[in-house]
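Every protein chain except one is present and positioned as in the full complex.
For subunit A:
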Amino acid sequence: MAVTAPRPTARNRLAGAPTGRSARRRGRVQWKGYLYALPALTVLTVFLLVPLGQLVQISLYHWDGVSASTWAGLTNYTDIARDPQLRAGFLHAFVLILFFSVIPIALALLLAAVTTRAGRLRGVSVFRAMIFLPQVVAMVVTATAWTAIYAPDGVLNAALRTVGMEAVTRPWLGDFSTALPAVGLIGTWLQIGLCLVLFIAGIGQIPTELYEAAKIDGAGAVREFFAITLPGLRGQIAVALTLTVIAALRTFDLVYVATHGGPGNATSLPAFEVYNRAFGTGQVGSASAIAVVLTAVILLLTFLITKLQPKEDGT
């Protein structure tokens, strides 16, 4: 901001200035600048950092939510490692990453590449809006609709029967082998629109000269995709990955509505378990510990994904 940095040293400083200067500058912290951040910082503290601190604190206690708590130390955390059902929950969440992130991104890349090759499509905005629609609809509605599709007498099984695939029909959400992939596919359906919109916007930013040059050099569609589109979309892919991985790991409403973690515990997820323990079974300390671990996992993965992002100075 120009007002806060009127000093000549700052004005003269260019990107990639020598280390010596930046070391000298480190001594003079411009405290006034923090004043501008104060309102935002206050909101952040009150609504995020304080609850986060409390979360960490509660996770160190055995607490039923109403009566006095007892100090637990790290036992809530060691219990997570020891509880096979919880470990399975985290594993399920990682399986969901495949359905929420990997598959939608791959499909959206393919679709984006095809639409750009096809040149100007008529009604492309309608098409885009339709594929983005799942993002707009409330998750509870989505889950309820898909529950009806997957039901033993639902649309999916009816369709399979009409094409003579009676043997394949099953209660998709009630079958131990298909429940988790079935939940995952709802996620794929949800996320693909978001990814596609991101990628189409990204392709629009790639200079058309690059495509023309590729054409002159005789590159085919595949070569063009790998040489120009994919590298050009690195930033968008990182954003899509971040958003979808977070969505996968903190999936709650989908499972809450569609399966309650069942059949058995085949679709139990950490976020669902947090809710269940905090509000259902009165294990608030344990719930907080799971929430802390889940937060840490999400932060770690997000951090790793930012490594994919291209450097902004473009060197």
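Here are some notes:
Just so we're on the same page, a contact is a pair of C-beta atoms (placed from the backbone, for glycine too) under 8 Å apart; a residue touches a chain by one contact, two chains touch by 3 or more; residues count from 1.
We adopt the following convention: contacts and distances are computed from a predicted model.
Here one chain is missing from view; checked against "RsbT antagonist protein RsbS", "non-specific serine/threonine protein kinase", "Formylmethanofuran dehydrogenase" or "Extracellular solute-binding protein", UniProt names that protein "Extracellular solute-binding protein". The missing chain lies against subunit A, touching residues 15-17, 19, 22, 45, 49-50, 52-54, 56-58, 61, 63-69, 71, 147, 150-153, 170-176, 259-265, 276, 279-284, 311-313.
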